[in-house]
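After this line comes chain A, so read on.
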Amino acid sequence: GCGGEEAANSDEIKIGANFEMTGNVANYGTTTLEGLKLAIKEANDAGGINGKKITLVEADNKSDPAEAANAATKLISDDKVVAIVGPATSGAVQAESQVATENKVPIIAPDATSPDITVENGQVKPFVFRGCFIDPLQSNTMAAFAANELKAKTAVIYLDSSTDYSKSLAEVFKNKFEALGGKVVMEEAFVAKDQDFKATLTNIKTANADIIYIPAYYEEVGKIVKQARELGITQPILGTDGWDDTKVVDIAGADALNNTYFITHYTETDPDAKAFVDAFTKEYGHAPGVFAALGYDAGKMLVDAIKRAGSTDPEAIQKALAETKDLQVGTGKLTVDENHNLIKNAFIIEMKDGNKVLKQRVTPTTAEG
Partner candidate 1 sequence: MLKINDMNVYYGAIHALKGISLEINEGEIVTLIGANGAGKSTTLRTISGLLKPKTGTIEFEGKNIAGMPAQNIVKAGISQVPEGRRVFAEMTVMENLELGAFIRKDKAGIAKDLKMVFERFPRLEERVNQQAGTLSGGEQQMLAMGRALMSRPRLLLLDEPSMGLAPLLIREIFSIIQDINKAGTTVLLVEQNANMALSIANRAYVLETGRITLSGDAKELAASEEVRKAYLGG
Partner candidate 2 sequence: MELLKTDGVSKVFGGLKAVSNFDIEINEGELIGLIGPNGAGKTTAFNLLTGVYQPTTGTIDFAGKSLVGLKPYQITSRGIARTFQNIRLFSELTVLDNVKIAYDSHAKYSLVESVLRLGRYFKEEDEITKKSLELLKIFKLEDKAYEVAKNLPYGAQRRLEIARALATKPKLLLLDEPAAGMNPQETQELMEMIRWIRKEFGLSILLIEHDMSLVMGICERIYVLEYGCIIASGTPEEIQKNPEVIKAYLGGEV
Partner candidate 3 sequence: MDFFEQLIQQLINGISLGSIYALIALGYTMVYGIIKLINFAHGDIYMVGAYVGFYAVTMTKMSIIPALIISMVVTGLLGILVEKIAYKPLRKAPRISLLITAIGVSFFLEYTSMYFVSPTPRTFPNVIDSLSLNIGSFVINGQQLLIFIITVILMVLLTYIVQKTKMGKAMRAVSFDTETAQLMGINADRVISFTFGIGSALAAAGGVLVGVYYNSIDPLMGIMPGLKAFVAAVLGGIGSIPGAMTGGIVLGVIEALVSGFISSTFRDAAAFAILILVLLFKPSGIFGKNTNEKV
């Protein structure tokens, strides 16, 4: 750690924002950043932390893991930030986490749901935190939902083979679903940024399974659901938090989305989230998506930890972060467990004529659900 002392003496607190601002997944990075900025703004408007203003130093990782490590190095060694929020995607977080560990600067990955972000070879990485629930929770819950609520016996998994996110979700789902007596009859894959899914969907149609599970992000999901319905696939389609964006309705169309279910971090109708949704809408003129919400949560988490640490020493902040308990953030209450995973509510949503309808509230007692 070569940044701590100097930063402690100045009257501002520098926080790094390492995000995908250009390149392939720039939309995820930039929207997460929007939420984060709002959280920081609110903290500053409320007088900052112990009288000090927070400055957000942004760095672009170009959607490339190597660049993410590079950007983290810059934030830590040049800008001397006390903590970093970001990146949005798991691969980039992985690359950054080594730099953070070596320099003893805490990072919070707002959207990274993969378990091995915080735990490696059974060892928790002390300086790496996350701002969301983890994949086992999502997939276990959805598998149980499929088997118990929808009484599904067979399933098709359609995953994005270019992201870690999708692959690890698919694996957990399959294990749980089969443990519950179901059978995954077909596994197909696409690649992020694809436009046309009809070829594979034609194949999936022939499998004629009870449900289709698509752990992926909204851009592709919207197109997949639309094209699936066009091809006459009428089964329920299940998904994950990557679905949660108003764009999914715009792209797929309200009709096509009927009979689809996904799990996510919050609902607009949830009283816990209302304050955040209103504030965000006021600030940006449009409703937040899930990335923005998680960016906001991560900001809240960090601000809270710095306050409790009572210092801007990165190691003190790290300690405070690890002790976060029942903290009210934008989307609800969260607690950090010993693996730096979050214990936090989740929501299964059903899409009905373009509206999100709360189907089931999940209140887990552990991070795995």
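How were these candidates chosen? In short, all candidates are chains of the complex that A comes from, given by their letters.
Here, a contact is a pair of C-beta atoms (placed from the backbone, for glycine too) under 8 Å apart; a residue touches a chain by one contact, two chains touch by 3 or more; residues count from 1.
Remember, predicted model here, so these are calculated numbers, not experimental data.
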Among 1, 2 or 3, touch partner of chain A in the complex: 3
Candidate 3 contact footprint on chain A (complex, rising order): 22-24, 26-27, 30-31, 161, 188-191, 193-200, 202-203, 205-206, 219, 222-223, 226, 230-232, 247, 250-253
